[in-house]
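Structure first, then comments.
Missing here is one protein chain; the remaining ones are kept as they sit in the complex.
Showing chain A:
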Amino acid sequence: MLYRTAGQFKTSYKSDMALFPVRQDAVLLMVILGFAWVVFPLTASEFAFQTLLIPILIYALAAQGLNILTGYAGQLSLGTAAFMGVGAYACYKLVTLFPWMNPVVAILLSGVFSAGVGVAFGIPSLRIKGFYLAIATLAAQFFLVWLFEKWGWLYNYNASGAIQVPNLEMFGHYVAGPQASSITQYYVVLAVVTLMTVLCINLTRGNLGRTWKATRDMDIAAELIGINLMRSKLTAFAVSSYVVGVAGALFVFMWRGAAEPNLFDIPLSFRVLFIAIIGGLGSILGNYLGAILIVGLPVVLGTVPQALGLSISSATVEHLNIMIVGALIVFFLIIEPHGLARLWALIREKLIIWPFPH
C-alpha cells in the first residue's frame, strides 16, 4: 500500500525501460537529492561535513568505480587504493605544474592518468581470471605504492615525502586546501559524485554495460555471441580506474588535505572492496549504502556514549566500535549475502505487496 504501483501503466517500451519505472522511486530519489543538496548543507556542523558527509560520498564513489570492474565486469581487483593514489598524485602534479588550472578540471583530468595505469595493469585479465587476476592487481598495489615513495618528482621532492594540498581558488572561492570551507568542498564533492553516478548508471544500463555483464556471467558464451572480450575487459578497467582515480583525487584534495604514500596501501583497497561487497556487487545504490555502513556508522557510534553521558574511555569505545561494526557486517551478510542493495530491493518488494503477501 505504501509503495503502490497500481495504476502506473506502461504504454510504450520507452516508459518501461525508463530509469525509474515506478513513480515512488523517483520521488524517493528526489527527496534524497533534496536532502543532499539543500537540507544537509544547511544543517550540518563542521564535524558532520568532515567526518560523515564528505568521506561517505568519496568512498561511495571509489566503491562505485570498483563495482564497475568487479560487480559488472566480473574482474576481481585488489589494486583500488593504488589507482586512487594515481589519481591523487596526478592531480597534485597537475595543480602544481599548472597553477592556473581549474581545480575541478584537474580532478576530472587526473582520472585519465589512473585510467591509463588501470588499463596497463588490466592487460593480464585477458589471460587470467578470478583469484589469479586479483593477485596480478595486487602487484599494481605494491608497485604503485613503492613508486609513490621512491619517485621524488611525484611529490615535488618534499622532505617528508608527503603531498600537501595547496590552496586552490575557483571563481574567487577556495575549494581545496586549508583555506577552503567545508561547505564549498562538500558541494564540489557532491557535484562530481552526482555527475559520476549519472555517468555510471547510464554506462551500466547501456550497450557497454550489457557487454560487461555478459563477460561477467560467462565469458566464453559472450565471445561466442560476438562480444570482443578484450575490448569489454579493457574498457571496464579504463572506466573503473577513471572513476576510482577521480575518487582518489577528491579523497586527498577535497577531504584529507595531505597524503603519504602509505595511505594508498592495501587496507584502503580492502575497505573499498568491503564497501562494494557489503553494499552489493553489481549495483550503484549499494555503494552508497555500503559507505554509510562502513564509513559513517563507526563515526556515529563513537559519539553515542558521550551523547548518553556515559564515561567510557575512548580506547574502550574504539574497541566496542570495532566489535559492533564487525557484528553488523556479519549480520547483514547472513541476512542478505547479496549486499545491502539487495536487502533494500527485498524491502521494496515487500512494501509493494503489503499488506497482502503471497
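In the analysis below, a residue touches a chain if its C-beta (ideal position, glycine included) is under 8 Å from a C-beta of that chain, and two chains touch if they have at least 3 such contacts; residues count from 1.
Assume contacts and distances are computed from a predicted model.
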Protein name (UniProt record) of the chain left out of view, among "Tryptophan synthase alpha chain", "Alkylation response protein AidB-like acyl-CoA dehydrogenase", "ABC transporter substrate-binding protein" or "PadR family transcriptional regulator": "ABC transporter substrate-binding protein"
Of A:I128, A:A258, A:V330 or A:I347, the residue in touch with the unshown chain: A:A258
From A:G7, A:G172, A:G226 or A:G309, residue that would touch the chain that is not displayed: A:G309
Residue numbers in chain A that touch the chain omitted from display: 46-47, 50-51, 149, 156, 159-162, 164, 166-167, 177-179, 256-258, 260, 262-263, 265, 299, 303, 307-310, 313-315, 317-319
